[in-house]
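Only one protein chain is missing; all other protein chains are in place.
Lettered A, B and C in written order, each chain numbered from 1.
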Amino acid sequence: MKIKRIGVLTAGGDCPGLNAVVRAVAKHALQNGVEVLGFKNGFDGMVKNQFIVLDDKAVSGILTRGGTILGTSNLANPFSYTLPPIGTAKKPKDVSSLVAHTFKTNRLDALITIGGDGTLSMSQKFLEMGLPIVGVPKTIDNDLLSTDYTFGFDSALSVATDAVDRIHTTAESHHRVMILETMGRYAGWIALRSCIAGGGDICLLPEIPYNEDAIIEAIEVRQLKGKTFSIIVAAEGAKNEKGEMAVQKTIAGSTDPIRLGGISSKIASLIEDRLQLECRVVVLGHLQRGGTPTAFDRWLSTRFGTEAVDLVLKGQTGNMVALRGTEIISVPIKEAVANLKRVDPQGEEVRTALAVGTSFGSKTIK
Amino acid sequence: MKIKRIGVLTAGGDCPGLNAVVRAVAKHALQNGVEVLGFKNGFDGMVKNQFIVLDDKAVSGILTRGGTILGTSNLANPFSYTLPPIGTAKKPKDVSSLVAHTFKTNRLDALITIGGDGTLSMSQKFLEMGLPIVGVPKTIDNDLLSTDYTFGFDSALSVATDAVDRIHTTAESHHRVMILETMGRYAGWIALRSCIAGGGDICLLPEIPYNEDAIIEAIEVRQLKGKTFSIIVAAEGAKNEKGEMAVQKTIAGSTDPIRLGGISSKIASLIEDRLQLECRVVVLGHLQRGGTPTAFDRWLSTRFGTEAVDLVLKGQTGNMVALRGTEIISVPIKEAVANLKRVDPQGEEVRTALAVGTSFGSKTIK
Amino acid sequence: MKIKRIGVLTAGGDCPGLNAVVRAVAKHALQNGVEVLGFKNGFDGMVKNQFIVLDDKAVSGILTRGGTILGTSNLANPFSYTLPPIGTAKKPKDVSSLVAHTFKTNRLDALITIGGDGTLSMSQKFLEMGLPIVGVPKTIDNDLLSTDYTFGFDSALSVATDAVDRIHTTAESHHRVMILETMGRYAGWIALRSCIAGGGDICLLPEIPYNEDAIIEAIEVRQLKGKTFSIIVAAEGAKNEKGEMAVQKTIAGSTDPIRLGGISSKIASLIEDRLQLECRVVVLGHLQRGGTPTAFDRWLSTRFGTEAVDLVLKGQTGNMVALRGTEIISVPIKEAVANLKRVDPQGEEVRTALAVGTSFGSKTIK
Partner (left out) sequence: MKIKRIGVLTAGGDCPGLNAVVRAVAKHALQNGVEVLGFKNGFDGMVKNQFIVLDDKAVSGILTRGGTILGTSNLANPFSYTLPPIGTAKKPKDVSSLVAHTFKTNRLDALITIGGDGTLSMSQKFLEMGLPIVGVPKTIDNDLLSTDYTFGFDSALSVATDAVDRIHTTAESHHRVMILETMGRYAGWIALRSCIAGGGDICLLPEIPYNEDAIIEAIEVRQLKGKTFSIIVAAEGAKNEKGEMAVQKTIAGSTDPIRLGGISSKIASLIEDRLQLECRVVVLGHLQRGGTPTAFDRWLSTRFGTEAVDLVLKGQTGNMVALRGTEIISVPIKEAVANLKRVDPQGEEVRTALAVGTSFGSKTIK
């Protein structure tokens, strides 16, 4: 089949590199005589048939820009669709047929969906409904097993590591405990890697339940060695041994639990109570998602984008692009969404951190 | 009098550029045959007679480093001195005579104190007790009237502006309201300037009481113009028209009210309630204090440090160095601490922000 | 007179902050009901009547971008105008009447010219021909006496200082002499300030003729102190005691003498010949002009832009905006172009550098 026109959309939380993927998709498709429609705000644009035509001019100059020129949406699930505004009690409806209708109306030959876990799962459902889709994985947490890295992760890591560097000087000057809270609700990659890259002293992860006594002891051991300060890097999803996350009180109607503090506040209170040390907390939050992508992320995004078009051109829909070493490969979307990549408490990354003196606040992993 | 030996200390919150001042003081003094003792942890080192000798090697390589190699302390006030640990109910004592004793014991000819409002006030008291002191102003908030700029401010501004840039892409992609909370309890310079530099839409300052309706209206006006997102930059000390700061619940024994949210959380709730828009909050906190100083701050710190030594050499103690245009001048410490520099709601900086479309969430300043 | 429509243009070498000025001009003018035409490529667009209308959308998102959306031209001088291509031997013509004609045709009430020395001089001529003009000074070298700073300088300084930091680690690791060549043909501000900010060991400026023996001696003194490396920061226009600049061989038809090395290569050869030390050279060149402006430059650009419109609205054409301390003032363009601001060899900036151990490679300034 000759491919003449494809659609592309970006869904889920924004991420440095989205525009670079969109640009690569458009440039490569146009070179091959394929028109590209960019649907707005994730699947919402498919539901409402809202798009912009991605010609050369539309994607010029976007390689370096954070965010996505297409807009995105965390909420727009065509299989359970609620109209805004948020917080209202409307009952969600299945409007997936509208997506199929938009696909047909615009005579698309394929759709490229750029998104995370949720987006890929929806893509799989649409695949099963007969829509030819190629997926591009996007998770800032880097928690997808099928790919060595997802774009955006390196940029987030770079922001987190820079933050560790910044709080280091304050911790040292004031003889304080400084706690940095990073993203990572289920997978601790940003926290672990920024802790290794920044030389953090204690690292708290969703994958390694922490023990309060072990945290206190780690700081005391440092004090015995004459170190008057400590740096803690904590993933937002770090849990204690009972499996409890820090209470994150949510404002009604909000989806942003960070606002009222979480793991970092909890650990700060623990340390102040037990050790009478001054603690300071920094919650990185959305700083990790924004800004211009790193060189690595721009490269990876560009490779993902061109490969996604290649898969379409070769008729290999149903697949997702992925990175293996320095090669771009493809894996069935179905498989890709089945497995999360989480930090292995017994793995080499954790061993490396232990080897340079980082504690995980655990009685067993040490 | 031939100057043979001087002391130097850094006090109050840490700030990019402290090490650059210390280095310039030491280098210039040593060139003039003057020994330099660096007292540890602000006035605490004077109380306890703890210091390091600042020879050429000790200050080598510190120009670019954040924090202070001397350590600092927010709490050590010799006129009302409490021993750690924090949170204990000891009665503070006046140990100022110990400072004078340390001065005498080490046969110091002068002391250079690098610090903010509090440090300069203490320095004035010691001056009145007969200690020859030269002050170097340090306030990351840039709220000292006697000097155009204090070092550290430009670095903090640079971090805050970078944060505005980062959240911009997310706000745009997700059609959200993003709120950035900066430092500035009494003076809104960081918020105002980063808002101008980053192109923020609404700016909330301690100096311009905000009105909730005016904030909502500013967002609605943007919506009418087709802008689906807004960026709010709020100083932590922004107040409403009743003069109320956002409630900042403090953990017992802590001096870090940021931890449980403040102005940014309050404004987020307001907007979600009134406009059903998604809001996200970033509290910059200590990221503004850390890291390598900007070129401007390194230059200013170096000029302050050498000029402070010059004042000592010329016998002009009792003064503080200050920046006027591109010149370094000196002003009596007494005068310097008497006046705060706050944002003038009728001034040109505010007019500039209004001129490029920024709202101050006010019914009167617009 | 009611102002209804103005023109704006950017001329001379590009500079971080140009877009921020253009944006501020447009936003403030539009708020006051004034239309804005942006002429393309400096005065060339006035000659050819080529412009874009600067509405709100045209200036949206440009605050943070380097370069100028209007384009610029180093060569387009309407009083001596040569058509491209470069290198051809056409005789230049006076086409200044075309500029006046464009002004009239478009019923402009005023013109805002953003440019350096050359642009301001041309603006003065047009003023004398009766065109109401307000100038905004742009010189990355910061060599205009009437203003404390020009925008772009802080960004260039930031790039240069970062470069000093980078070569520092190599110099130290390899025990080498590293030479950084910065911009500054007539004024050495970038070299001097980046040398102070980066902790350079030797600084060569157009304003302080260097002596080869003094350079060699400065390195030998460092060797005696056990320092195995040296950092030299040299302005491209640094001269020896005979007033000779380094030979900069120019490719025919080119205006870019940097290409074939200059002062940095010359000094490298000197040191290798005399001291048998390994030298390495970095010529920063155009890296100093590009990229997103610093927070300070964005602020200054925004203030300049709004003030320029205010001058137009108040009928105070013939003036240039300028920075004095933290205030924006205005000065007659005529005065502004008459005086260059160069580094004073006896001044405080040089004394500061000497005080922290920097040598100027001079027998007299030390």
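Everything below uses one rule, namely that a contact is a pair of C-beta atoms (placed from the backbone, for glycine too) under 8 Å apart; a residue touches a chain by one contact, two chains touch by 3 or more.
This is a predicted model, so every value here is computed, not measured.
> Would you mind listing the shown chains in contact with the chain that isn't displayed?
A, C
> Using the touch definition from the top, which of C:173, C:316, C:339 or C:364 touches the missing chain?
C:173
> With the missing chain put back, one of C:7, C:38, C:71 or C:132 would touch it. Which one?
Of the candidates C:7, C:38, C:71 or C:132, C:71 is in touch with the missing chain.
> Residues of subunit C in contact with the chain that isn't shown?
10, 13-14, 18, 41, 65-68, 71-74, 84-88, 159, 162-163, 165-170, 172-175, 178, 251-256, 258-261, 264-265, 268-269, 272, 276-283, 285-287, 289-291
> Could you pull out which residues of subunit A are in touch with the chain that's been left out?
So the residues of subunit A touching the missing chain come out as 23-24, 27-28, 31, 56, 63-64, 148-149, 154, 157-158, 160-161, 165, 193-194, 196-199, 225, 292, 294-296, 298-299, 302-303, 306-307, 309, 324-328, 348-349, 351-352, 355-357.
Keep this in mind: only the chains that are shown with their structure count from here on.
> Figure out the least number of contact steps between subunit A and subunit C, where 1 means they touch directly.
2
> How many angstrom lie between the centres of subunit A and subunit C, each centre taken as the mean Cα position?
Centres of subunit A and subunit C (C-alpha means) sit 41 Å apart.
> Taking each chain's centre as its mean C-alpha position, how far apart are subunit A and subunit B in Å?
Those two chain centres are 34 Å apart.
> Which parts of subunit B, given as residue numbers and ranges, touch two or more other chains?
Residues 165.
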